[in-house]
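Note that this complex is displayed minus one protein chain, with the remaining chains in position.
This part shows subunit A:
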C-alpha cells in the first residue's frame, strides 16, 4: 500500500494527495427505480466528507456502493488500487472487515452480547484471541467515555450510550475508512452532538477517513467538506475553510 496516510483536518487535501477511494460514473437502480445516476466522489486519506441531500435522493445507496455493500450497475469504485465493482465477494468481505468501519442510525449492536463483547466482535471475527480483543475493546470504550458500560447489554444503554459503543466498534479495528449512515438520526441534539464529535475527533486522531451521510447541517459542519446528492446525482460543493 503506497497511499499517503496523512490526515487533512479542517480542509480539502492538497492536489498532490493520492485519493484513497474514488467513485466515478456510478449508477444503480432498484428494479425500475434509479437510485444513483452517474454519481462521483473522491475521498482522501484522513478526510471527513459529509454526504447530504433530501430523503430518497440516493445518499445511502451511494454510501453502500462506496463500502462495497451494493454493487453498482455502472461505473467504477476504486479503493486503494482495488476495483470494488469487480472484486469477489470474499475480497469485499475481507475489506469490509479489516479496512472499513461501519456506523448506522441504530440496530447495529448484537443485543445478546455485552457492550465489551460487541466492540470486541470485529477483532474476534478477524482471528484475534478473546483476551487481546477484549483488552483493545475496553480501551476504545474508555476512549469514548463509556468504559463503565462494558458489562451491560445494548438494551440496558440509552440511545446516546449505545451509539458511543457503536462508534467504539466502528473504530476498534483501526479502519482506514469509516462509513456512517445517519449516525445521529435517532438521538436528541445534545447526544447527537456528542456522538459526531467523538466520531470525528477519534477518526482524526487515528487518521481514518469518514464518509458520513446526514440530513443535519450541524453534523455536516464537523466534516471537512460536503457532497450533495439530489435525484441520484452528486454535486461536490467543496470545502471552504
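We take it that a contact is a pair of C-beta atoms (placed from the backbone, for glycine too) under 8 Å apart; a residue touches a chain by one contact, two chains touch by 3 or more; residues count from 1.
Going forward, contacts and distances are computed from a predicted model.
S.K.: Choose one: "ABC transporter permease", "Anti-sigma factor", "PadR family transcriptional regulator" or "Copper chaperone NosL". The correct choice is the protein name in UniProt for the chain not shown.
M.R.: "PadR family transcriptional regulator"
S.K.: Among A:97, A:135, A:152 or A:235, which one is in touch with the chain left out?
M.R.: Residue touching the absent chain, from the options given: A:235.
S.K.: Of A:79, A:179 or A:222, which residue touches the hidden chain?
M.R.: A:222
S.K.: Where does subunit A touch the missing chain, residue by residue?
M.R.: 10, 54, 197, 216-218, 220-222, 226, 228, 230, 235, 237-238, 240-241
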